[in-house]
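Only a single protein chain was left out; the remaining protein chains are all shown in position.
As written, the chain order gives the labels A, B and C, with residue 1 at the start of each chain.
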Amino acid sequence: MPKLKEFIADFGWPRIIIFFFLISLFIAAPFVGVRLDASISDVLNRFGQYAILVLALVPMVQAGCGLNFGMALGIVAGLLGSTLSLQFGMKGMFGFLGAIVLATPFSLIFGFMYGKLLNKVKGEEMTIAMYVGFSFVMLMCIMWLILPYNNPTMVWGYAGKGLRTTISVENYWNKVLNDFLAIRIGRFFVFPTGLLLFVAAAAGGMWMFLRSKTGTAMTAVGSNPDYARASGISVDKMRTISVVLSTFLGAVGIIVYEQSFGFIQLYSAPSPMVFPAIAALLIGGASVNKATMVNVVVGTFLFQGLLTMTPSVINSILQTDMSEVIRIIVSNGMILYALTRKTKVTK
Amino acid sequence: MSAVPASKTRKMVVRGLLLVVYVGLAAFMLLIGRQHTILIDNKSAEDGSYEAIDGILVSVDGKEGAEYYSGDRDKATVQGQSHKIRIEVFSDGTVTEKTFKVPLWEDMTILSVPKLLAGIEPFNEKFVPLTVVLPAEDQQQYTSLPAEEPAAEGVLEELLPVLSQ
Amino acid sequence: MGQDSPLLALRAVSKDFYGNVVLQDVSFDLRAGEILGLVGENGAGKTTLMSILFGMPVIAETGGFKGSILIDGQEVHFGSPFDALDAGIGMVHQEFSLIPGFTTTENIVLNRESMRPSILNEVFGDRMSILDRSDMKKRSESAIAKLGVNLDPGMLVSEMPVGHKQFTEIAREISRKATRILVLDEPTAVLTESEADVLLATLKRLSSEGIAIIFISHRLKEVVDIADRIVVLRDGHAVKDVPAKGVSVRDIASWMVGRSMTDAAAASKDKLFGAEILSVEHLWVDMPGETVRDVSIRVRQGEILGIGGLAGQGKLGIPNGVMGLYPSGGVVTLQGKAVPLNEPRTALKAGMAFVSEDRRGVGLLLDESLDWNIAFTAMQIHGQYLKKIAGGLFTQRDEAGMKKLCEEYIQLLDIKCTGTKQKAKELSGGNQQKICLAKAFAMKPELLFVSEPTRGIDVGAKRLVLDTLRHYNRDYGTTIVMVSSELEELRSICDRIAIVDEGRIAGILPPTADIADFGLLMAGMKVDTTAEVANA
Partner (left out) sequence: MSAQKKLGRFISEYAVVIIFTVITVACIKPSGLSLTYIIQEIITRLGRNSFLVLSLLLPIFAGMGLNFGMTLGAMAGQIGLIFAVDWGIAGWQGLVFAVLVGLPVSLLLGWVCGAVMNKAKGREMVTGYILAFFINGIYQFVVLYMMGSVIPLRSAAITLSRGYGVRNTLNLESVRQSLDTLLMLKIGPFMVPGAAFIVIALLCVFIVWFKKTKLGQDMRAVGQDMAVADAAGIPVERTRIVAILISTVLACIGQIIFLQNMGNLATYNAHDQTGFFAVAAILVGGASVTKANIPNVFVGVILLHAMFIVSPLAGQRLFGSAMIGEYFRQFIGYGVIALSLVLYAWRSRKAIDNARAGLRQGAAGSSGASGAVDANNKGAAK
């Protein structure tokens, strides 16, 4: 019994409640006329979409920079990369990879500057990160209107200048990863092998990085900055590396999201993408200065599972759309739960 | 030297009193603030017991009046329960004033001026709308509520009136 | 002053923290208007005694204390510092407890402000009453006048010179109506000479007005000038309780430190010392609480140099400064090569390793496994225990290599643990210290700094840690610089012992030097050291 108690204490009550809630949704689905195979395929697809965005949070958490409320910077870098790849008319897998390559320089520059800023303001980083993120997104809204894009699929019809709010990647690199080696069973179930392989590769790469020399140093900075300093590690350098890595992965994450979702969402779309990713990581069991690959996978699966199942199942049970309310309460409740834990954020 | 500690009971009494005043104030606001709409009607009755008067000036609670000809109906919004209505008939210039009460929880009442002039009580009754099936057009579509987190749209919506000014 | 029962009496007060005895039946009396000088080395139990007297929660949390405290003859029990305040005991801590943004007046009457009830009192309780600022000003002025010092009641504490802050705190304590006993913990540590004199004069005046004072200081000259009686604490025992008349500083120093000579480092006689390995010139280190002002010292190859001195005098600052962990300046040369300061990485690369005094804060990764803790520095500095992939472009932790290293040290240092994967936070204090030592030894250093290696660990582990240091020094020739506040240990292991006082080297003595000399150096007195040091 003590082993279970220790597991519960470690896993945390809220996570257990969410886990059983999700399981009950899956069980209730068939009784309420919701196709189970379609739901599972939908959950897998959304898992693939969000996994890398959640993974992007890991480096900064490990390095003790706390939860990256400013991930919008990485997402904006990804948007720049994908819009440029469309502008140059790059298609198929080449287009998708081109978008990532084009996004890389932006994400590195943004990440570097953002890292330097965060090092200057240790303590109360989260609020500052959030508002730097928001103001940067707004600045980009102006940029989307000014930058000289002229690919007709992207530009406003009447003005001929400035980008549309949502741009379809239909004939460029839509579902490039999803359909790669996809396995279809029956009409509804699609197993997005390409997408999940890409996510597995990214997660594997991150796992390998965290076990490399710099990765180990970064984890040490996260768990005890004084220890790292006494062992000759430059704390600020490690934190900057983690921010740059996090911003880069944010860019890759949004591009993977777009190819699976089918649309590039511009203007103020990046801001509301950050909170769900943070909530997912926390539901997976991460703390404010420790996050593992398991946290990413479990967290994303639980959170996205919840988001896909609640609209269909709850609606048919209660005939009302409670899913929006449940999503808000669960995701913000989780972040609140993590913030009020005893672990102190790096001072 | 610190303030003499008020005795426990005195504090209790004051707090109890404050609570009563609080609830009383809310009730008082309800009483004097309660808004009603009064439909002022100038039609003749089917059974001929009273006739519409052609050309009258009606004003409620001293607000500026409105002219009614036979068959007209208009509304006046008033606050509070007891009101005064002033009717001036153009043809013979007679002015009648009458005070009447509107029950607290009545949203809308219908006051028939001819009935009032003819002295038939009750001239002010509850308004019962014809039972009409509401057209479905204003069925609220809200499947995906625009209420996710700090999207800037919220700001746009709120600031649009400024833009339009 | 002659009433029959003393104002304050301690009877057989004893205290132990988890079996580690800190105070052993301490008893002394204190009469109204008497100044009692309390002296003793660090760890002699002074702070614990004051926490007991002041009813600090930490005492109750760690199992309370034995013996009794009597005020005016009746026994008292303090559940919290506020009970002690009501009983008339005022305490002035070493760190100031003042509100920076408040004026002198506001600080003096903090949380005892004079108020006029406002109408809202009835509804929202007494804290809605209006402050009576004029009365507050009057009360603070009377307290300041009682001190006999000119303090501006309207000045903000944040803009005050340090001396004024000290007087403000004292004024706050004596402004309480009931204060009859005032306890001052190292009040002159932060004052200039002139400010200290004014303080001492003030304390004399307060005692003449009937307030009893307990004056804790390591400046023995001040204690002798001001105290009526002196109590000397050593290893938790009140070894001396004498009137101050006719007592010299030298006597106090020897009582403070005087322990029977254990087998001094006789072995150091036939030790051969190589050339000078490390030289430090005019080192200053800005470490909070352990400021180093101007230290110059030389260390010879194969030697064990001890650095002693009281807490807060800067001995811990020296290793932290040389290793670049705190902002510092001066010239450090290791084996002839200059080592730049403020760069921990180059100091480690040059071949110096450091076992920090702050075991849990700096020395360990509490949430990581033991093999991690031991191999980490070696991995980051010398690139050991890493598997190179794709020609060194990628590296991966060599888990097997780290496991082997960890097992090697578990066996060598007899570390009691469940395996190399156990989390560091689950080990006992002694074993954690051994992990820190293993981490330093894994670096194969030329010169090893060890800071407070035996603090807070049980006697058995102490012996083993010291033996390991001796073993590494004798068999591998590692030069060791050991900083410790346990003079006893330094004398049992070191070849030479430097005493640090107020950020400077007061003097260097051989372990066999007279015990009183050590005590005098610690108290900042000059001692003729030239004779013995030549090359013992």
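Just so we're on the same page, a contact is a pair of C-beta atoms (placed from the backbone, for glycine too) under 8 Å apart; a residue touches a chain by one contact, two chains touch by 3 or more.
From a predicted model like this one, the values you see are computed outputs, not experimental measurements.
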Chains on display which the left-out chain touches in the complete complex: A, B, C
Of C:12, C:58 or C:162, the one touching the omitted chain in the full complex: C:162
Omitted-chain contact residue, chosen from A:126, A:176 or A:291: A:126
Residues of subunit C (touch criterion as defined above) contacting the omitted chain: 81-82, 95-102, 106, 110-111, 113, 115, 118, 126-131, 157-158, 162, 165, 190-194, 282, 284, 286, 288-289, 291-294, 327, 329, 502-503, 524
Positions on subunit A contacted by the hidden chain, ascending: 69, 117, 120-124, 126-128, 130-132, 134-135, 138-139, 141-142, 145-146, 159, 162, 267-268, 275, 320, 322, 324-326, 328-329, 332-333, 335-336, 339-340, 344-345, 347
On subunit B, residues whose C-beta touches the chain left out of the figure: 22, 25-26, 29-30, 32-36, 77, 79, 107, 134, 136, 138-140, 142, 145-147, 149-150, 152, 154-159, 161-163
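Keep in mind that, in the parts below, only the chains that are shown with their structure count from here on.
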For subunit A paired with subunit B, centre-to-centre distance based on mean C-alpha positions, whole Å: 53
Subunit B residues within the subunit C interface of the complex: 1-6, 10-11, 14-15, 18
Subunit C - residues contacting subunit A, complex: 323, 325, 344-345, 347-349, 354, 356, 358, 361-368, 372, 376-377, 379-381, 383, 386, 394-397
Subunit B partner contacts - residues on subunit C that touch it in the complex: 114-117, 121-123, 126, 129, 135
